[in-house]
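Note that one protein chain is taken out, while the other chains of the complex remain in position.
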Amino acid sequence: MKHLPLQGRTLALLAVIVPLLVLFIYVGLRSGPLAPVAVTVVTVESRALTPALFGIGTVEARYTYKIGPTFAGRVKRLEVHVGDQVKAGQVLGEMDPVDLDDKLRSHEAAFRRAQAALREADARQTYAQTQAGRYKKLFAAGSTSAETLYTKQQELTIAAAGFSAAQEDLARVRSDQDGLVTQQKNLRLIAPHAGVVASRDAELGTTVVAGQAVLEIIDPESLWVNVRFDQISASGLARELPAHIVLRSRGDQILNGRVLRVELKADAVTEEMLAKVVFDNIPQPLPPLGELAEVTVDLPALPAAPTISNAAIRRDGDSVGVWQIVDDELRLTPVTLGVSDLNGYVQVKKGIKEGDRIVLYSEKALTSSSRIDVVDHIPGVSR
Amino acid sequence: MSEKGIRIEGLSKRYGKGDTAVDALKHVDMQVAPGEVVGLIGPSGSGKSTLLKCLGAVINPSAGRMTLGNEVIFDNGWKVRDLRALRRDKIGYVFQAPYLIPFLDVTDNVALLPMLRGISNSEARAKALELLTALDVQHRARAMPSKLSGGEQQRVAIARGLVNQPPVILADEPTAALDSPRAMAVIKILNEMARKFETAIIVVTHDEKIIPTFKRIYHIRDGVTHEETGEGRGFE
Partner (left out) sequence: MISLAGRDILQAWGKFVFTGVGLGLLIGVTLSMAGIYRGMIDDAKVLLDNSSADLWVVQKDTLGPYAEPSSIYQDTWRGIRGMTGVARTANVTYLTMQVRQGERDVRAMIAGIAAGEPGTPGWPPYLVAGRQITRSHYEAVADIASGFKLGDRLQIRRNHYTVVGLTRRMVSSGGDPMIFIPLKDAQEAQFLKDNDAILQSRRRTEANPAFNKPGSPDLLDAVIHSQTTNTYVNAVLVQIEEGYSHDDVAESIRRWKQLTVYTRAQMEEILVGKLIATSAKQIGMFLVILSMVSAAIVAFIIYTLTLGKIREIAVLKLIGTRNRTIAGMILQQAIALGVIGFVVGKIVATLFMAPIFPKYVLLEPLDSIFGFIAVVLICVLSSVIAIYAALKVDPAEAIG
């Protein structure tokens, strides 16, 4: 007779042990390195891409006029402040001539002196001429020696030369004086072009050297954005392409513009191409010079072609590829990629076609022998 | 002597050596015929526990001779190699406390002994059930020992002692914890089983209720025994 003692107890014990074992086996197979890798799969679709280029730049003025004196001096007065609109020819300020008046007086004195020297030379020349004529007559009459005649002729030549020298000297002094007068006229700082005063670099009483800027004027109509694009992703950058500009301080406004020109000189150190992008309508109030802007240049739209998200791209030796699901098996298919847009979609030229199923996201790096588990989204990613 | 029965001659047990030596048993002579139930009475410290332990092959006597049936098991030294097998096969034990294994049910407690001899589980259980029926506790066959009353437990213990049909059973105060009717029932069963299986039973007791039932009594005091004739009264 076979009897099972303690049936109640045995059942209770089994009720505890069996779930424990089940949980154990589940834990062993579904977690850790033995578990299959969760992946999400998408079907390749045809899409028309609108590629775009992205770069950041700074707002600059095309024309900046730096107004300053042509000689060392002190700033005497400034009529304008930063932000003032100025017209062409408007007097913006004046320099203090410091020693210019004294220099002018000195030149004046030098001029008069040169004039006096000219008179003196003229008198000499006249005298020498008279003498030379007289001794010629005397020589012809035989009352004097040839040597004396030559001496007098020599003196005439010298006096004539001295006269020319005095004339030139007068001219020189006059030119010098004229130059100083012109400079005196330059004491005044004049706006060469209409615009807005961007900065006052020196205040009243400051001594400035020649060439140092006292005022900077920019033409607000000529604001542009100097944009830098990474060379490796700037193919297709050309003039007249439409652009969207977002200024850093006005992040919610998208301003329209276009590419004015692509600079001939790129930045070799940072490996960036430079371009100038102008606004279609200058934004009011004016963005400050130097403000950062994000610029997106639209490239011409492309016809529909199979595209994939760049998240699916993997490197496979020398080429790139995607993990394709063929007959429930995983295979790394090499692909040739074309143009991409800023949303991460890339055209596929060769390798896979519309309708193929490829792996988009995976929990771990895949190998061709990985077991996969297709899910809607990868566990652990919060929505 | 026939095949069963037990005989002791000149059994001595000394603990310790030299000046501090204690003689627990001094030349004890005893014999019990098959089917006979004898009493062993003595005060505590008299050496009756020691005698029981010698008879039960759990300690080594110092000197003497023990014969079980036809076999001399001790003659100034054990003549049997495997004492454990001797205990398993030839000696049955019944204690004051039943000492049932608490995690085995009643049937398995009794069936354990034949199983230890290699008998199959089903056969062992069948034998156990036989004895339990004979002792009128078969209705508790599947219960756990803790659920039984004292008397029922004692009967199961007796069944365990008898299941291997050993030639000798040592019973140590089997009725001490029982009331008068149950005590009489136990001693009655012992006598019946002794007759049925031709087992020699030695009952160590000081229970006044059952002493009159013995036909022969051994008194022990200070390690020395002497035989006495008992009343041999019936079991009421």
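Order of writing sets the labels: A and B. Residues in every chain begin at 1.
In the analysis below, a contact is a pair of C-beta atoms (placed from the backbone, for glycine too) under 8 Å apart; a residue touches a chain by one contact, two chains touch by 3 or more.
The structure displayed is predicted, hence computed values, not measured ones.
Q: Of the residues A:Ser46, A:Gln85, A:Ser164 or A:Asn343, which one touches the chain left out of the display?
A: Residue touching the chain left out of view: A:Asn343.
Q: Sort through A:Ala213, A:Ala266, A:Ile282 or A:Ile325 and give me the one touching the missing partner chain.
A: Missing-chain contact among the listed residues: A:Ala213.
Q: If the hidden chain were put back, which of B:Arg7, B:His27, B:Arg65 or B:Arg87 would touch it?
A: That would be B:Arg87, which touches the missing chain.
Q: Which one touches the absent chain: B:Glu36, B:Glu152 or B:Asp172?
A: The single option touching the absent chain is B:Asp172.
Q: Could you list which residues of subunit A touch the chain missing from the display?
A: Residue positions of subunit A that touch the missing chain: 6, 9-10, 12-13, 16-17, 20-21, 23-24, 27-28, 31-34, 54-56, 208-209, 211-213, 229-230, 232-233, 269-271, 294, 309-311, 313-315, 317-318, 320, 337, 340-344, 346, 361-366, 377-378, 380-383.
Q: What residue numbers in subunit B mark contact with the hidden partner chain?
A: Listed in rising order, the touching residues are 49, 52-53, 56, 58-59, 84-85, 87-89, 93, 95, 99, 101-104, 108, 112-113, 115-116, 121, 144, 160, 172.
The definition used in the following text is that only the chains that are shown with their structure count from here on.
Q: With chain centres taken as the means of their Cα atoms, state the distance from subunit A to subunit B in Å.
A: Subunit A and subunit B have C-alpha centres separated by 113 Å.
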